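A protein chain is absent from this complex, but the other protein chains hold their places.
On to chain A.
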Amino acid sequence: MIVPMKKAELFALKQDRDALLLALQRVGEFMIIPTEEDAQPTGQEDAQQALQQAENTLGFVSQFQEKRSFFAQRPELDLQSFLKEDPEALELEQEAKKIAEQLAAVRSERSTLAAQMEQLTPWLPLDIPLDRLTPTRYASFHTGSISAGAVDPVKQAVEEQGADLTLLAPGPEGLAALLTCLREEEHAVLEAAKAAGFVENTPPRVKGLAKDAYEAYQQQYREAQKLEEQLVAQAEELAGRKEKLELLYEQRKAQADRQAVSAWETAATFRLVGWVRSDRTEAVKKAVAEVTDACALSFTDPTEEDTPPTVTKNNWFVSQFETITDMFSRPTTREGIDPNPVMAPWYWLIFGLMMGDAGYGLVMAIAIFAFKKIKKPKGEFAKLINVLWYSSITTMFCGVLFGSYFGETWHPLLFSPLDAPVPMLIFSIIIGTLHIFSGMILKVVHDIKAGHFWDAMFDQVSWMVLITGLGLLFLPATAAVGKWMAIIGALVILCTAGRGNKGFGKVTGGFLGLYNITGYMSDILSYSRILALSLATGVIGMVMNLLAGMVQGSVIGFVFSLLIYLVGHVFNIAMGLLSAYVHDSRLQYIEFFSKCYEGGGYAFQPLSIDPKYIDVVTHRQSK
């Protein structure tokens, strides 16, 4: 059922603005509609900046966090302590910021030192201070590097000129070398050396021996490393108190959400417009009244031009399946159809048919129950988990029906799809026809309520008569009835499908309408995937049992077979779950919804406290 919406309008004094917004956020039932005349919200940038800062701090600290255990639970807080500011968190934030800055500085220093050390490495064997390589009265010095293959030619060329070449250590550009020659021969020697492959370059400018400078760098590097270790230890200690920072983040997030609200303003007052569920207006009134009585709050029904957000209200079972519909598209008040009550039981049943194994159903029930207890999933994800959990019941039921227990066939109540694929195919197609019919009936009921009785007769009922008739043709006992039903249905469609057209279009429209039979046939045949998927689960389970049975000769073989059972069946359950989820959804989206539902609504997102890292227990929930 779609919950009707009310449009709320709140006039109040600006001095009460923060308190009112906080009250509305706490109650979480007011979705603000921004309008064009709104004034720019003030203080939004500061709040955003503070939020950004908290996010950065969290990001920095979580690098140093130990891996969270799978069993870790989200901390819970009541509203009072959630709203209380924690001075320790602010200190932690400052501390984290300082550590982050120091850590960045020390890391960049360390990499600079490493680069400098690397540059010095080729010159380490040189026993002349690097700043003393200036020409003397008779001799001149040239430093450079020689690539690996050119060492011998250069050495030969230099020695032919009567100069000296001292080979040093290898570096990134080649072997470093010192060329010593007489000043008057300098030009000729260099020419010859360069021709043979000597590339002149200067060593890093340091005072004294390369070796001494290198050792100094090394010392600094070790110190930097030690400092870094200390800082990391500090950061790890901070990460242990990460919960406080998470709370700070959530508080600033709530603050920023409030600050982002824009409202139409005068000098002393402001106006807020928003959507409220029609059954929750009292809660909003109460929340506002608790803050101030100097305000005016009114609720009106939406007009034709409004497009209110969609909230659906269904019982505990159906409401979990809403997430499947919402992933397709939300219902709209304009269309007025909530497909969930009809869709949910079908999704439930078809999921079970596709998995179809009593043992797997039992494993699903236990595993998902444990997962729910340990991880406490929230929101849409929790609904999806519940859908899978509920489906474990139909999986067990269908498993008993088809006699499938962990891939072994044992006394099926109906028949086993593996031994009787054709009856199973017919069964799947009958399920599909009923599924499609239920969608068409939903549409019929909706059309009749809206006063379009004849449209429902011509567009839905005629098809149902035709398809039922075609189905009855296959049974000898009902073939005669089926023939007449099919003819009547087809005639009605032929005569009425073109009723919206003009002139000759009425005739062609009828034939085109009848041509839709191909669409209905392919929709119904699409349900044969139920057979395919139930066979897939069954056969893979059987193969795993076969494989395990083949190795069960000895003690080692027996242990090994247990491993095959475990891995094989877990794999089969996982693939089966994926396939069943995907193809069951598809049957709803393509085959079922095309008969009755369009959607196009958007979600109701009230101003609320919506924390990521912690759970806030509000008064409403604790009741």
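We take it that a residue touches a chain if its C-beta (ideal position, glycine included) is under 8 Å from a C-beta of that chain, and two chains touch if they have at least 3 such contacts; residues count from 1.
Throughout what follows, contacts and distances are computed from a predicted model.
Missing from the rendering is one chain, named in UniProt as "V-type ATP synthase subunit K" (options: "Ectoine/hydroxyectoine ABC transporter permease subunit EhuC", "NtaA/DmoA family FMN-dependent monooxygenase", "Acetyl-CoA C-acetyltransferase" or "V-type ATP synthase subunit K").
In the complete assembly, the contact with the undisplayed chain comes from A:V422, out of A:A115, A:A139, A:I366 or A:V422.
Of A:I385, A:L472 or A:I540, it is A:I540 that touches the chain left out of the display.
Among A:R529, A:H569 or A:K595, only A:R529 touches the chain left out of the display.
Contact with the undisplayed chain is limited, among A:A139, A:I366, A:I430 or A:L578, to A:L578.
Counting the whole complex, the residues of chain A in touch with the unshown chain are 327-328, 421-422, 425, 526, 528-529, 531-533, 535-536, 539-540, 542-543, 546, 575, 578-579, 582-583, 585-586, 589-590.
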